Structures are given as C-alpha cells and as structure tokens.
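With one protein chain withheld, the remaining protein chains of the complex are depicted in position.
Letters are used for the chains, namely A, B and C, taken in the order the chains are written, and counting of residues starts over at 1 for each.
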Amino acid sequence: MDLSLNAEDRAFREEVRAFFREHLPVDIAEKTRRSFHLHPEDMLRWQRILHEKGWAAPAWPKRYGGPGWTALQRYIFDEELCMADVPLPLLAGQGVNMVGPVIYTFGSEEQKAHYLPRILSGEDYWCQGFSEPGSGSDLASLKTRAVADGDDYIINGQKIWTSLAHNSNMIYCLVRTDPAVKPQRGISMLVFPMDTPGITVRPIISIDRGHSLNETFFENVRVPRSSLIGEEGKGWTYAKFLLGHERFTIAEIARSKRRLQRLHQMARETAVGDATLADDPIFRDKTTAIEIDLLALERMGLRVAWEMDQGIDNMLSASILKLRGSQIIQAVTELSVEAMGYAGLAYESLESGCTHSPSAPDIAQGKMEEFLFLRAATIYGGSTETQQNILAKMIYAGA
Amino acid sequence: MDLSLNAEDRAFREEVRAFFREHLPVDIAEKTRRSFHLHPEDMLRWQRILHEKGWAAPAWPKRYGGPGWTALQRYIFDEELCMADVPLPLLAGQGVNMVGPVIYTFGSEEQKAHYLPRILSGEDYWCQGFSEPGSGSDLASLKTRAVADGDDYIINGQKIWTSLAHNSNMIYCLVRTDPAVKPQRGISMLVFPMDTPGITVRPIISIDRGHSLNETFFENVRVPRSSLIGEEGKGWTYAKFLLGHERFTIAEIARSKRRLQRLHQMARETAVGDATLADDPIFRDKTTAIEIDLLALERMGLRVAWEMDQGIDNMLSASILKLRGSQIIQAVTELSVEAMGYAGLAYESLESGCTHSPSAPDIAQGKMEEFLFLRAATIYGGSTETQQNILAKMIYAGA
Amino acid sequence: MDFRLSDEQAMLRESLSGWLARNYGFEQWRRLTARRPPYSLENWDSFAAMGWLRLAMPEDTGGMGLGAIEEAGVGEAFGSHLVVEPYLSSIVLSAGLIALAGTAAQQSAMLPAIGGGRLRIAFAHAEAESRFELSRIGTRAARTEAGYVLSGRKILVLDAPGADRIMVLARTAGDIAAEAGLGLFILDPKSQGVSLRSYTTVDDRQAADLVLDGAVAEEVLGDPEAAYPAVAAATDRALVYLCAEGVGAMSALCEQTLAYVRIRQQFGQPIGDFQVIQHRVVDMRVQLECARALTLYAASVADGEPLERARAASAAKVQVGRSARFVGRAAVQLHGGIGMTDELAVGHYFKRLLMVETLLGDIDFHQRRFASLPSELA
Partner (left out) sequence: MDFRLSDEQAMLRESLSGWLARNYGFEQWRRLTARRPPYSLENWDSFAAMGWLRLAMPEDTGGMGLGAIEEAGVGEAFGSHLVVEPYLSSIVLSAGLIALAGTAAQQSAMLPAIGGGRLRIAFAHAEAESRFELSRIGTRAARTEAGYVLSGRKILVLDAPGADRIMVLARTAGDIAAEAGLGLFILDPKSQGVSLRSYTTVDDRQAADLVLDGAVAEEVLGDPEAAYPAVAAATDRALVYLCAEGVGAMSALCEQTLAYVRIRQQFGQPIGDFQVIQHRVVDMRVQLECARALTLYAASVADGEPLERARAASAAKVQVGRSARFVGRAAVQLHGGIGMTDELAVGHYFKRLLMVETLLGDIDFHQRRFASLPSELA
C-alpha cells in the first residue's frame, strides 16, 4: 500500500499547472476569477486551446482523440483546473463527459466518426433530454414517445431541466419506443440536431435568476433511424452507464476545495470591527469542520479513482461520493453567503446575465448565485433521498 | 394576551421555594446534590413530608387528596423542585403520575378508596407492566393473556422494562383478555400486588450499570376480578389516557434547565490550561445553542400547560414537547460528559448502587450515569421515530 | 398567564388575513416586484386606511397605542403573503424610533403623516465594517451653524429607493464602537451631499448604499448624543417583527410543501407517502413551532424591561434563523426541480427567509449576544 502520488503523477501535475499558466488567456482567467459568466465565444476559444493540446476530453481513450489518462490523472487535472480558476468548458461538458463516452462505447462506427471529432473541436454543443415533468427521480416512468415510421422516428412529448438547450445544437434524448414492455425495457436513446423542425425550447428561470434550464417540447419531430444509439430498448442501460460516469465528477471535490480556499480568503478580507471574520473562532470552527469533511471525501474519491484504474466498479463508494459531495457543496456555498453578511443581500442582474452584489468585494462575487443555484445539488443527478434508497438496497444486499 | 406570571403564580413560586428550603432534610439535599442514589427509606421519608403538606400528588384534584393545582402551578412546582435539587420521589412516581389518575378517572369507588390513599402515603409503590419483548413501540401487539376463571383472572406471559419492579409492591398491567377481536379492543388493565404467587422478577442491568429495569414473568398468576380497572377491553383507552398524562412530564423541561445550570457551573470549575472551559468560545456556543432550544421548549410547555387549564387538548404540541424534550435531554447530558473530559471516563460502581468518577469534582458526579441511561430518552414513552409517525398522521390530518 | 387573543388582536388578525387573501396572491406579488420601487402606494394607502400603519403609535398622535404583539401579528400575516410594502423600514423602525426618541413636537409632526401613509422614511444604520454591531458607527454628524452636517457611508438602507426621507444613525461624539455619542438625523434624499446607489435585493425588493458628503440634516431626533437606547429598543422590536415575518413565511412553506407532497407522484405513489418525506414534513413543523413559541415570547416582553427584551429578541432571532434554514431548504428539496424555479412561490419564500435570517444580525451574532447577557442558568 502506498497512498502518495508517485513521481510520474507529480510530474503530470506540474505539466498541467504549467500549461494552464501559459495558455489560459488572461481575459478569460480574469472573468472567471470575478465570477463573470463566460460568453459562448470565450468558451469556444478556450475549448480550442485545450483541443489543440489534446486535452479537450480528459476521460476519452487515445483512439478517439482523448489523452488516455488514468482516473487519477483526471482527478489531478480537475484539481489543477479548479485551483487555477480555469473555466470548465461548460457548454462542451455534456458532449465531452456524457454523450461522448456513450457514443464511443455503444455507437456505430459512423456515429463515432461523425460526432466525436465535432465534440472535441467544439463544433457541436450537446444538451440532455432525460427528465420529464412527471419523472424526476423516477426516470423509468418517462413518457416521451418515438414511433418508428419507415426510415424515421416521430417524436412527441416533453423534456424538462434541459440545461443549456438554448445554447446547444445537438440533443441526446431518452424516448419510449415500446410502451408494451416493462418501463425500463421500452426506452431508447436518440441523438439529433436541435434545429430539427418541431422542437420548441422554453426557458426556465431558476431562483438565482439565471437562465440555464429549459423545457423542451417535441411535436411530431421526425429524425432518421440512424439517430438511434446502439439497440432499440437499451436506452436505460446507456443512461445508467452515463450517470455512473457522472457520479464521480458530480461530487465536485476539487471545486469544493477551491471554494473553501476562496472562503478563507473572503473571511480574511471581511472586517468585523477591529478584526476580521477569519479571526472569529466560531467561524473558523465551521470552516475547519467542512475542511475535514472535504478531506475525507477526497480520500474516498482518490480510492474510487484508483479502483476505476484497476477495473473495479465500486458502486457503493461512487454513490457515497455523490451523496456527501453534494452536501459539502451546499455547506461551503452556505457558509460563503453567511460570510458575506449584508453584502450578500444586494443581488442585481447585469446585462450579461451575471449577477452582482454592489457592496461585496470581488472575491465574494458570484457566491450568492452559486448558493442559490446549488440548492439543486441535492436534487439533480438523483436526489439525496433517491441516493439513500439506492444505497440502502446495496447495503441490504451485502455491499 | 399576557404571557407573564400573575401575582398569584409568583406568590405560589415563593411558597414552594420556601417550603423546600425549610423542609427538605439536609442529608437528602446533600445526597441529591452529589448525585447519590437515595435509599428507599429516604425517599419514603421525603414522600411523607410532602404528603403531610398535601403536595404528594401535584396533579390530583383536591377530592382525591391532591392540592388541586393548575397545570401552570404544577409546572412552577416542578421547576422549583428541580432547581433546588429536591429529589423526585422516584418510587412514588408511577403511582402518583400514572396509575393514580387512571384509578380516579376510571376506577370503581372501592378502588379509589383503597388505592389512592396508599399511593399518597407511600404505602404502595407501583410499577408498570406494559411493554413486552415483542411489542416495544408497537404496544397493541402485546401477548400476555388473562383468562377469566370464576371470580378470578389467570395471567400468563411476560413483561419487559418494568422499572423498579424489584422495589414495588403493586403493578398495573395491560393484558389481553380477548384474543378474537381487533388487537386494541382485546386489551384490559389489571392491578394487583407484586407478591401474588407466580410472579418472577429478573433484573436487567442497563448500560449505565444500574439496576432499575426488569423482566417480569407471569406463570398462572391468579388475581380476583376486582383487579380489573374500568371495563374489560378498554385497557387500550386507559393506557392512552395515561401516556397522554406522561407526555408533558417526560419532556423534563425544568430538569434540563437544572442540568444546563450545573453544566455551566462545571465548565467554570474545569481548568483548561490557564483558563476554564467556560471561557472557551466553542464550548460557550454549544451551551448557548442548547439554552435557546430549551427556552423554546419551555415556552411551548407553558402554552400547553395553559391550554390544559383551559380544557384544550393539544395533542400536536404535546407530542412535539416529548420529541424535542428528549432531544434536549440528550444534548445536555452529552455535553456534560464532553465537559468532563478524561474525568468522565473513570466510572466505578459503588456498593450503594451509585456510580462514581474518582477524578471528577462533585458537580460532575452522576453525569456519565445520566448520559448513559438517558440514551433511552428517545426510546421510552414512544421512540422518536414512532413519535414522528404519530405527528405525521396528525399533520396530514390537518393539525 | 393568558395566551388568548384580546378582541382587538382577534379583529386585527381577521382584518389582515381577510384583506391579504383577497388582494395579495402570488401573482400580485409578481406584479409588485416588477415595479420600481417594488411595491404599491395603493396598498400602502389601504394599510393606512385599515389603521395598520399606526397600530403602535402613541394615542396622542392618532395612533392605537398597541404594542409588539400586535406588530408581530402584522409581521406574521405579511410574511405568509410575502408582502413587499416598506412596513419594517418605515413603520417598525423609523416611526418606532420617532416615537421612542423624538420630541413631542417631532412626534406630532411626523407620526400622523407616516400613519396616514403620506410619509415613508427609510432607516440607514448599517456600515460595511460594523457587520451587525449596532453601536459601531463611523458616520459622523458635526454641529455647524447650518445644522448637523453628515459624512460617511451606509449600506443596505432598505426601501431607500422611493422613500421620502432617510433617517441616519450617526456619531456626534465618542469612540467608533461607543454606545454614547450617537444621534438620529433625518435627511431629504434629494438634498445636496446625499448620494444613493440603489439596487435590487435577493428577495426582489430594493435597498441602497448611501454616501453622505456634507449633507445637512433637516431634523435631529431628541438628544443627538443619546440615541442608542432608543435604537436598541427599536431594533429589538424590529427583530420581533422580522421573526414574526419568518414565522408567517415558514408557515406558508409548510402548507405549500404538505400540499405538494400529497399530489406529486413518483415511483407510483404520492411522495408524501414515503416515511422519510413524512418525517421531514414533521421536522419542518417542529421547527416552525419552536420559532413561533420564541417569537411570541419575544413579542410579549418587547415593550418591557431591557434585559429580558434583549435576551428574548436574540433567542427568537437565533431560533427563527435556524428554523428558516431548515424549513426553507427542506421546502425547496421536497419540491425537487420545480422548487428551484422562479415560477413557483417556494423559491421566493426561501429567499425572503434568507433576508429574515440575516437582517439585523445573523444566527452567530445573536447567539453571541444572547450568551453575553446575564442568564439565570449560567
């Protein structure tokens, strides 16, 4: 047993760090640091730089254009990215982290050849059509229908919480192709352009006043049979594969570390009479408690990464990562808002779609928005209650 | 609306305070202060003093020998009792607070005339035979049978958690007299002496190493029909009446106040380097949080007391009192043990049945025992989980 | 001890709930918060007509001479409907301060106008460096020939946009944190040396940061060196009002959440049938009842002896803060995705509770204040 990073991994960390230092455009770094939302063009610009280096899709195998990193290297990459305030190529996320792996694992050769390079280059931005108004945590109950019609499917129905649908040109969608069989078995996965006739996107404004969520309506949307990923009726399997892929990243370990670091900095910059908030023993006690939680999460995360590299699929630990990760995300963002005091209560929407707190220092900008939006961290990707149900099943089964 | 005590109630408080100051025997006060267990004879001595004053059964109406106090006065009495380290006449508790009210509400004239004076005088000490090994929170499933046989009942079965059965000469018992009907309907309440042939008491030692709990076995125990309280098959109703009576006292509001007061004192006497534990901001934060919880509980309790005096039966509030009360009991006793540090870990059993921590100051004696025993506060009298089930039913029904 | 509402209190409750039920649905709230300032002067006139603005004013200024319990009644009703009109800033705080600190002449001059809905005054107290400490005031008021001249910066002056006047807490003497040497000054926001930076608050209302650079006060309330006791008393009253608003908002959230979990289907049944959800609903209610109990207590002593008043106000604020966190978060969580949207009222109650939790001192601040006051248990 040796739980420290080896020389190779340490060198990898240095390489990543150096690359970010040299290649992240100054204006993008500054915007990220001040919590401004990036313009889609800025994101694309950064995506191209990563792509040129071969780092646009950290988890992808080399033969599909990925760097072929180990899970541990991906963890290191993610950590350096967060610590350097490098923006996540948010728009590219669904393509790179979600549908990409599904396509190279289950897609046809044509699909791989067509879609994968376009994801890497940033030509295609994807959104996800899974949830429906009636099926949140109970995904298997989805109702959107796709009926075969000659060489096409005709889709009717409605999706909800389609993140960034209004900025995406592609969608991957779970649809019911066979209503007669067991709910999980009648589901298929289709991929198609967002400009296909019959698709309407309606914005959903969230409590942070931002627009990233949408409702997406399908009215007689006709897509070719070649839109089907893998086999008909196997969509449920692909979705579970994909959500499993998500569970690790969704814990946001490195991001929480960065947020906690910024919280410490904010506390040092926040005057409380003659001292600062960082000098307050009660406040320090709270940050310390979170830091220890986070350290435990990180150690679990590293073990899961190592197990992934060993080909061990530890479902229990992955679920615990998601469960604890989301609680810690909320603990840090809650405490950040608490640290802001009165300054957090001022909350303006700017033209750019950002929010801004006029009396707050730079370091605190974006904190209220994060806090509000991340109330959803215990809802999306399987709510905490659903996650506990799943964990109970595993534990009762002997995990 | 006027939420302060009126002149009469304030005078009552002074009267109680003065009585305790003058009449509580010095040796008993000293033992209580040092957390020694009282010998049954000491308890009886104190019970007699209270009885002489007419205060042996605070909740009883005047015509049965009680003082006829309002619920608010009883609350004040209880508070003064706790604050002056007056011992609860523990052995008398089941008779005074539990079976007594059942007897004067549902019993026959003969039963009233026989039992009530003996409870007041301390001649009879009662224990409760409700729980069974198979029926903890699910009391309606009890199995102990009583079969009518001429003028008698013959009882067979087993009870568990019979507090102080080994020190009691009387028991009130829920038994199944009719196994054919709905579980709740087939239950009756019987009262009989503990020296009736066929009763065996087996001690249960609890995790505090104390002996207050027992198993009680009934093997062909023959008791006369006159042992029946009220009507056959109505035992469930009487038990619910009795447990309703318990819910207020079981919250132990005044006792928690006294425990918190002693905890503050302990913290002032506990050295931490050059300062004391009371100077530690983290520790103070924890005591303050509990004090505020307790203040909220007290205000709810006062309202319930007032409502009782108005004839309003607020089941929801009473259940909340029990739920929160038990959580606060545990919070205070937990923190008391935490305050003791290493001194709490030394834990000897003395001859007298007391426990003792050699390195701890007087003020901290008995704290570990309380902590350990009161893990049961969220189990007895309806576990927290059962209490939440009951509350959910009430709230869903519109309470 | 008597928990019964007086006839007057019962009538007030009736009139509040009746009027709000008729006039203050969530759609109304949406329309109001789209305005600038984000409230309605017509509503304000109605409040005046029903006497709600002069409940606690002295009878000799046309008020009803009632107290904190009645004000809390308004708070709870307003909280349960997310009422946005500037009651806290203009009535509880500013009018309250005039009644406590103003001369008889000032009271007669201003209170009838405020109570009649014709004058709205915002209260500027907070400063960036003082966090929640009431007496830590760096803004200076210097006596000159022209009157008191004010310089300094204030933050989060609630309802300043749209207010007719601003009342400023400023220092005439003493050390930065001293309780002595504070005065209350009334300014016209349009006068020279006053600049407002208005903004929206997280609950869709408005506030402003205020820069004073040689602004001349129109009025000084009573003794310019001894305003602190009045400010402390008015703040404790305002804490009670805020707590009551929190209780009202939580009560609405408990109701809305219960209604939602009983109809929302997942896994083939209403989610309200799941035991875990049931217990969460119970815990929400328990939190609400704890908050209600301490708020009522704080209201009952808010017009009394300062120590018990302060202890009770701080205890209530801590409890309401904690309860608000639990209830607000649980309400969003149990609503799931839909609770995260701007379309439902839930998120707006959640954000109002965030304001309630923080305004006039957060949980930590009041827990510490409570601990610093003598206790029979300590």
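Everything that follows uses one rule, which is that a residue touches a chain if its C-beta (ideal position, glycine included) is under 8 Å from a C-beta of that chain, and two chains touch if they have at least 3 such contacts.
Owing to the predicted nature of the structure, the values given are computational and were not obtained by experimental measurement.
S.K.: Among the chains you can see, which ones touch the chain that has been omitted?
M.R.: A, B, C
S.K.: Where the complex has a chain not shown, which of A:92, A:160, A:239 or A:260 is the residue touching it?
M.R.: A:260
S.K.: From the listed residues A:2, A:109, A:195 or A:351, report the one that touches the chain absent from this view.
M.R.: From the options A:2, A:109, A:195 or A:351, the contact with the absent chain belongs to A:2.
S.K.: One chain is left out of this view; which of B:315, B:345 or B:399 touches it in the full complex?
M.R.: B:345
S.K.: Pick from A:152, A:246, A:307 or A:348: which residue touches the chain that isn't shown?
M.R.: A:307
S.K.: Can you name the residues of subunit B that touch the chain not displayed here?
M.R.: On the side of subunit B, residues 131, 134-138, 141, 160-161, 204-207, 209, 213, 270-273, 277, 280, 282-283, 337-338, 341-349, 358-359, 368, 372-373, 375-376, 378-380, 383-385, 388 touch the unshown chain.
S.K.: Would you write out the residues of subunit A that touch the absent chain, in ascending order?
M.R.: 1-6, 9, 72, 257, 260-261, 264, 284-285, 287-289, 291-293, 295-297, 299-300, 302-303, 306-307, 317, 320, 323-324, 385, 388-389, 391-392, 395-396
S.K.: Contact with the hidden chain only, please: which subunit C residues?
M.R.: Where subunit C meets the chain not shown: residues 274-276, 279.
One rule holds for everything that comes next: only the chains that are shown with their structure count from here on.
S.K.: Using C-alpha centroids, which chain lies at the maximum separation from subunit C?
M.R.: That would be chain B.
S.K.: How many angstrom between the C-alpha centroids of subunit C and subunit B?
M.R.: 42
S.K.: Round to the nearest whole Å and give the separation of the Cα centres of subunit A and subunit C.
M.R.: Distance between chain centres: 39 Å.
S.K.: Going by the touch rule set out above, which residues of subunit B reach two or more other chains?
M.R.: Residues 285.
S.K.: Pull out every residue in subunit C that's touching 2 or more other chains.
M.R.: Those would be 368.
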